[in-house]
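Sharing a structure here in structure tokens format.
A single protein chain has been omitted from the complex, and every remaining protein chain is retained in its original position.
Chain nomenclature is as follows: A, B and C, assigned in order of appearance, with residue numbering initiated at 1 for each chain independently.
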Amino acid sequence: MADETTQRAELRRRVADFLAAHDPAATERSAFLQARYDAGLAWVYFPPGHGGSGLPRALQAEVDRLFAEAGAPDNKPESNGIGLGMAAPTILRFGTEEQKERFLRPLWTGEEVWCQLFSEPGAGSDLAAVATRAVRDGDSWVVNGQKVWTSGAHNAAFAILVARTDPDLPKHQGITYFLCPMTDPGVDVRPLRQITGEAEFNEVFLTDVRIPDTQRLGAEGEGWKVSNATLNNERVSIGGGAVARESGMVGVVSRTWREHPELRTPELHDRLLRLWVDAEVARVTGRRLRQKLALGQPGPEGSAAKLTFARLAQQLSGLELELLGEAGLRYSDWTMVRPDKVDFTGRDAGYRYLRAKGNSIEGGTSEILRNIIAERVLGLPAEPRVDKDIPWKELRK
Amino acid sequence: MADETTQRAELRRRVADFLAAHDPAATERSAFLQARYDAGLAWVYFPPGHGGSGLPRALQAEVDRLFAEAGAPDNKPESNGIGLGMAAPTILRFGTEEQKERFLRPLWTGEEVWCQLFSEPGAGSDLAAVATRAVRDGDSWVVNGQKVWTSGAHNAAFAILVARTDPDLPKHQGITYFLCPMTDPGVDVRPLRQITGEAEFNEVFLTDVRIPDTQRLGAEGEGWKVSNATLNNERVSIGGGAVARESGMVGVVSRTWREHPELRTPELHDRLLRLWVDAEVARVTGRRLRQKLALGQPGPEGSAAKLTFARLAQQLSGLELELLGEAGLRYSDWTMVRPDKVDFTGRDAGYRYLRAKGNSIEGGTSEILRNIIAERVLGLPAEPRVDKDIPWKELRK
Amino acid sequence: MSDLNLLTTDVEADLRSVVRDLLADRCDPAAVTALYDGDRSIVAELWKVLAADLGLAGLLVPEERGGDGATAVEAAAVLEELGRAVAPVPFLTSAVVATTVLLDSDSELLAALAANERTAALVVPLSAAPHGALPALRVDADGRLTGTVTSVAGALEADVLLVPAAAGDGLAVYAVAAADAVVAPVVSLDMTRQLADVTLAGATGELVLADGEGAVRRALAAGAALLAAEQVGVARWCLQTTIDYLKERRQFGRAVGGFQALKHRLADLFADVESADAAARYAAVTLAAGDPDAEIAAAVAQAYCGDVAVKAAEEAVQLHAGIGMTWEHPLHLYLKRAKADQIALGTPGAHRARLADLIDLPAAAS
Partner (left out) sequence: MSDLNLLTTDVEADLRSVVRDLLADRCDPAAVTALYDGDRSIVAELWKVLAADLGLAGLLVPEERGGDGATAVEAAAVLEELGRAVAPVPFLTSAVVATTVLLDSDSELLAALAANERTAALVVPLSAAPHGALPALRVDADGRLTGTVTSVAGALEADVLLVPAAAGDGLAVYAVAAADAVVAPVVSLDMTRQLADVTLAGATGELVLADGEGAVRRALAAGAALLAAEQVGVARWCLQTTIDYLKERRQFGRAVGGFQALKHRLADLFADVESADAAARYAAVTLAAGDPDAEIAAAVAQAYCGDVAVKAAEEAVQLHAGIGMTWEHPLHLYLKRAKADQIALGTPGAHRARLADLIDLPAAAS
């Protein structure tokens, strides 16, 4: 703890020095961000040379707060969630020195936004079933296939992509991980409309897309391992969100309750109180999880937190419609739009109800998370697997 | 329907004639019951010659009512539930003419009470895993093994028993079904105390018990099929009980609610109303099931009804303890006794709470029932089976 | 209840199969989905075939007043099929609720409804419970009606509106031509039963019931009892579609429907849907028979079936996973209908609260 106090003081000093040298009011936005990266003050828990200072992750909130208080521009993290939350840690862990050099800086500054090309119509929960093919051609790979559930694909410069490079191997072994240029003419992004009426995601059709072999991440055939690292990051970031009491859906519904005494009934009261308690317990559990992570004691609660988050969002938003009654029968707008960012608690109650249905599907279904908890945390026997040792091409699809 | 009306009128006439010939007040109890059996007025849906008249099952309630109204003695069905509900229909279906002749009459009159020797410590849900051995010896079988969860074993004259007769065959194929004399000196019945404090069930140890081959029910190796028929009867009878509104646990808790205004809270009110609704829906569902069965349209709701019955009994009895508060912390008596009959809704609230835990275990666990519904009713794929084609003796136990 | 038949009758089975076949032909999910983008072309066409060609508009109208003289049991069978197809037709609003109001009146309008010459809607919010607050428009000395009622179902499809109006301590019911009202479409959670805000500014109407509160409440109660059958239809479609999909969908080298956790959830859902079916049927049978248990049966059915339909739709989305979240798959139509139906004619909670009085389980004194 004494050590962290020292680190914290030192960090404050460095931020103050940086701000003295780069007046936020007088420096152009992207120059400021690049300088912050080069000073190792971007993601401080990354290593020196790649935007970081090798500090504990717990200090990141501190440095972000200091910059925000100084009125400095941020890197718009909400516009590049996949890049910051999933691509960056994976590139850091599996990338070559050249790849880290090339990709991390523009990723962090937001100059290059990233998206994710993992899921396919036939490969949802069973990601290892990907059928998108990548065939070696000299120093490049030629990629053909179809991906779905890609958010931000129309704004992205790059994608993290898994594709099958060897169909003669069993399914988990013939997959390779790539950093795919979204500007390639063979990339066709089409909006995928969802039950809310809007198209937050895309389908992405890949036709003879060329990726240089230098943009392969990890070894050929190692894509399963690399993509699992990516997904673990996703689950931690999805489950570990809110911190203030009544953040998120519980706050929305509690406000509705407070503002509409005329809608209250005894049964809705007890249901709301139960969910409020569950949400508060989830908040405290998340707080403990972050304390563990800050000490480098990653626990199994990441998957459990995502399960709970999804359940609460769904039950609370469903309750809100019943509470609203007549007003719950009305919707804001079914017009198909492509939203810039997702806001689970935004728009009207009907939207929140429908959008929350995705919370237990995206980023690993609740069923897959329960398998993970049961097998990896509780040590219960794995599901019988019939497809593990059979060459991919011979599997029944 | 016209047909049933005719049948009903004819039946009333026959009962009236019988009562005229056998004055209930002047006839000795067992003579009366034997005469009723011989007149085909016992279980009227059984065939003539075996206590019945080949009538629709729907008419049974009518004939029982007529006898009850005349003050006639009944056959104490609550003391011989296994015999009447499980052994009798199985003997009727699979028994030889001699077996039906020998066993059904004293079973129905209650002169011979029956119990069930199916479950074993290692064969609970997986009944086909029975390890109790029956070895052929001339015209008899010699049986050795241990059975559990036997209710009424200390009062029973006979038991329906499944035992392994050929360990070289796969598990489902080497089982045979017997009618076992409980008076054999090799039968040792020991009370099995349960969480309520009392011993409603027994463990039964079988040591060199001899059963004549004439008391084998069905062919050698056919025991799996025969026992399944028995269990289907059990589930129908367990699930199809109550008929009047507020029968069973919901009535008990509703009375507590009405009698104790001082215990009421809004949250308990809504929980009770939900369970009341569920219980009423279960009652109507059961009514429809009985109408289907009476028309010979057995539906899949038997298993579903048992699931619901158990869930409601557990939730209602749990709620009652919370409602009672301080009184719910007190218990009537932990003294070990062997009750004559089971009364799910009797004694105090604590007893009801504990006893109800068994409702989702006895007669097929709720987990097994869900498998049955999923596979046999919904047609979903069966669980992967690793033990189906391997000789019993080679299976890991 | 000992004499009430809870099993499907032959008459009902025939009716059900005719309606089902017709909907399979004429109620394409793509055309239903188009309602959400403002293309309502399917509605009038489909209703014409059902109402006139099959004669469903007059199902509940007595023969002597030009109808079929059928009972709530047959109406429930129709509603279950309409629910199964999320059909966007005003059967519930016109042929059940408005028709039941008019049964208490000697207005010629009833015969016009039965003949499908007119389509009517009772002007109350869709969320109004049978025993809850009712709107009452102002009526002046000249019999001119003024006021607004929001979120009215069936108004967009109706050419005549049944308008509750204040009459002393009670409620009168007037019939007003839809053309004389402002019927403003509402963007609705469930566009397969799109709502409208209805405003009258001094419109004149025909007085159909001078003392109409009882008739209005009976009509809403009949609607609530029979809405349960629609909810069963929605739930059955969701369950069956999910089972079918999970038998086909393969992940991890196996049919997804073979994974035990999903099997058990589907088994539980099956039990719930079967129970909902029995509850809805009991409500319809007691209503048809004028049984004294009808009011309890309706409250029980509404307290139960609304939640089951929502659960079935929610489970269906979850178990379809990604594809269940898309606009392309019809599942979302059922989710929205189920959720709107849960609120329609009183939430399950409102029906439970009502039930507390009927069955003598009083609330805590406060």
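Keep in mind that, in the parts below, a contact is a pair of C-beta atoms (placed from the backbone, for glycine too) under 8 Å apart; a residue touches a chain by one contact, two chains touch by 3 or more.
Please read these numbers as outputs of a predicted model, since none were measured by experiment.
Engineer: List the neighbours, among the chains on screen, of the chain that has been left out.
Structural biologist: Computed over the complete complex, the missing chain touches A, B, C.
Engineer: Just the residue numbers, please: which parts of chain A touch the chain that's not shown?
Structural biologist: Looking at chain A, the ones touching the missing chain are residues 254, 257-258, 261, 264-266, 268-270, 272-274, 276-278, 280-282, 284-285, 287-288, 291-292, 295, 297, 300-301, 304, 307-308, 367, 369-371, 373-375, 377-384.
Engineer: In the whole complex, what residues of chain C lie against the chain that is missing from view?
Structural biologist: 259-261, 263-264, 366
Engineer: For chain B, which residues lie in contact with the unshown chain of the complex?
Structural biologist: 119, 121, 123-126, 129, 148-149, 192-195, 197, 265-268, 314, 318, 321-322, 325-326, 328-334, 336, 350, 353-354, 357-358, 360-361, 365-367, 370, 383, 385-387, 390, 395-397
In the analysis below, only the chains that are shown with their structure count from here on.
Engineer: How many Å are there between the centre of chain B and the centre of chain C, using C-alpha atoms for each centre?
Structural biologist: Whole-Å distance between the two chain centres: 42.
Engineer: If a residue has to touch 2 or more other chains to count, which residues of chain B qualify?
Structural biologist: 266, 269-270, 273, 384
Engineer: Hunt down the residues of chain C that sit against at least two other chains at once, touch-wise.
Structural biologist: 254, 262, 349, 352-353, 363
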